[in-house]
Every structure is written in structure tokens, then in C-alpha cells.
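One protein chain omitted, others in place.
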Amino acid sequence: MLASAFVILASAAAEESAFLRLACTFQLLTLSPYPCLSLSSVASLITLEVKTSRRTLLLNVTPEVQQIVSSSAIASGVCHLYVPHTTAGITINEADDPDVARDIEATLDRLIPHKGPYKHAEGNADSHIKASLVGSSATVLIDNGRLVLGRWQGIFFCEFDGPRSRHLLVKLAHDP
Amino acid sequence: MLASAFVILASAAAEESAFLRLACTFQLLTLSPYPCLSLSSVASLITLEVKTSRRTLLLNVTPEVQQIVSSSAIASGVCHLYVPHTTAGITINEADDPDVARDIEATLDRLIPHKGPYKHAEGNADSHIKASLVGSSATVLIDNGRLVLGRWQGIFFCEFDGPRSRHLLVKLAHDP
Partner (left out) sequence: MLASAFVILASAAAEESAFLRLACTFQLLTLSPYPCLSLSSVASLITLEVKTSRRTLLLNVTPEVQQIVSSSAIASGVCHLYVPHTTAGITINEADDPDVARDIEATLDRLIPHKGPYKHAEGNADSHIKASLVGSSATVLIDNGRLVLGRWQGIFFCEFDGPRSRHLLVKLAHDP
């Protein structure tokens, strides 16, 4: 259907999207089935738009990331995941039983309570701290055109100050 | 001894090893001295098999990862480490005094107790949470054919639901 390069525009949720300069240099197929995500790309730098529905939420974005990999024609390489926010992060954990994500959320909320004796005055100091514990970047391997994930693993965007419109950056690099 | 490429088979610990398709494209020497580890490879994607002996255990795998780097003939690049499990992770810390690893294990067990008010019904919710805090991926630099590690640093496979047979994926990428 798609003969060459296409631009799929994210609705460019203002605030943190300065890095978005949209000029897709490889074919991206439609991302239809995932209403919470839209997609854009800068060369091999792809921006997934993520909409979160709660203050603390681990959202499984594995199908969207896999679709980017599948659309890229990269057989072997790495997939860098990067969250350009200071109150959100990225983790890889069990995607089969959603209770695992709920337990991670609850434990982070227990260890780092929303209301604490924090200095940061915006009411989301806990969100920042959670983001640093979980981390802003992760690297997943690509082999045979697929993400190399363990049987139970999924990629989770970690919202700690939602609900919000967020971005997840995906950068693919084929083997040199 | 080894004239060219060889396949060194991991005993393919069933469960999470579907991604293993063994076809070694560069020479791997024997990994004899480490009884807890065996080795396999897909192109530059290597799978180390790790056997853990306790429920919570940080296992130093630095010699095995260094051996993969040394066998690869990559002088300069990066070494991606990836754990394809949801109740295990990877960290880098002091390898000189084993008490440091014991303190990390004990502190994680204190902060995230085995038995808690968790939703996940399999009795290892804490293991999943620990895995997300420690992380599933790490990237170590390669220079002069060696891992660039600090004087006291070692690479630790982090078991949080052992004892088990586990895998650690090692992907080397030379500089472009």
C-alpha cells in the first residue's frame, strides 16, 4: 500500500515535543489498533505518543514498539527506548498477568509516598523520584526482525504523574 | 584448536529460550572454568546460561562476559547486556568484597518483602518488583578489546526468584 516514506504525525503535545521534527525516512505502517498511541518519526528516531489514564500507571507498549521494529526492515540490531519526561520512566517486566504491573505501581507508591516532606513545591516530587528509580532509558535487542524479549516480558511506559499525554522515543540501530 | 566458527550449545533451559537459534558466526573459546555458565550465540548475540543457587542472589558474571568480548576481536564498541526474565535483572557493582552483593540482596529483601499484600498470586510479586528497580538492561563500553570497568566494578546477574536456570544475553557492537 505504502510505496515509500510517510509521515505519521503525532498530535504534538506541545510542552515536551521540541525534539519532534517529522520527516519519516522509512516506511511505517498504520498503527491503528492502539487508540492510546500515535506515531511519528525522525529518520530512525520514532516518537510514540502515549496517553495515560491514572497518576501511577505501567502501560504495556510492546505491540507498538514491535510494530516499529517490524516496519523498519532491520533484521539485527538494537532498539533504544527513551522517555523524555522527568516524571515518567521505562521498565521491562511481566506482561501476562496485569497484577504484576499493579504490584509494581503499589510498591513504588508505598516506598515513595505522594505526600511527603519534599522540597519540590509542585506536589509531584514523588513522581520525579520514582522516575529516577525506574530509569529513563532501556535497550532491547533485535534479532530476526523481532524484539528479543523473554517469554513473559513486555515493555512498559511508566507514568508517575498522570493522566497525561506523553512521548516514548524509539531509536533503532542495525548492526554495523 | 578451534579453526573457525563453532556452536556452543546452552542446555536450552526450556521455558524462556524460544529466541535461541544457535548459529555461531565468530569463534568462541571454551568457557570451562565457570561451572555455572554455558554459552551459545546467534551472530553477535550471545546467550550465557546462568545457574543460580538461592532465591535472591547477585552472581558475578564478569569473567564470562569479558571472555565473550575477548573472543570477538572487537577492539572498540559497546557490550549490551540484557536479561530476558521478569524476576531477574542486571547490575554493576563492587566485585571485590562479596559482602557488598550480600548487602544489596538484603536491602532489596527489606524494602520489598517476599510476603506482602501483593495482587500477583504466584508468590513472587516481590521478585518482579525488584527486577524493575534493578533493571533488565545495561550497556558497558569496550575499549582495546576489554570491557571498560572501574577498578572495583563487576557485572552481576541478579536473581530474585531462584534457584533457577537463567539466561543473560550479550550483544556486542563494534564502532561504526
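So that you can tell them apart, the chains are marked A and B in the order they are listed, and the count of residues begins at 1 in each.
Methods note: a contact is a pair of C-beta atoms (placed from the backbone, for glycine too) under 8 Å apart; a residue touches a chain by one contact, two chains touch by 3 or more.
Because the structure is a prediction, the values reported are computed rather than measured.
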Checklist outcome for this item: Contact residues on chain A toward the hidden chain run 15-16, 18-19, 21, 42-45, 80, 82-86, 111-112, 116, 118-122, 125, 128-129, 131-133, 135-137, 139, 167, 169, 171, 173-176
Next on the checklist: Touching residues of chain B against the unshown chain: what are they?
Outcome noted: 76, 78, 91-94, 97, 99-100, 102-104, 106-107, 111, 133-135, 138-141, 143, 148-153, 173, 175-176
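The rule is simple: only the chains that are shown with their structure count from here on.
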Checklist entry - So what's the Cα centroid distance for chain A and chain B, whole Å? => result 24
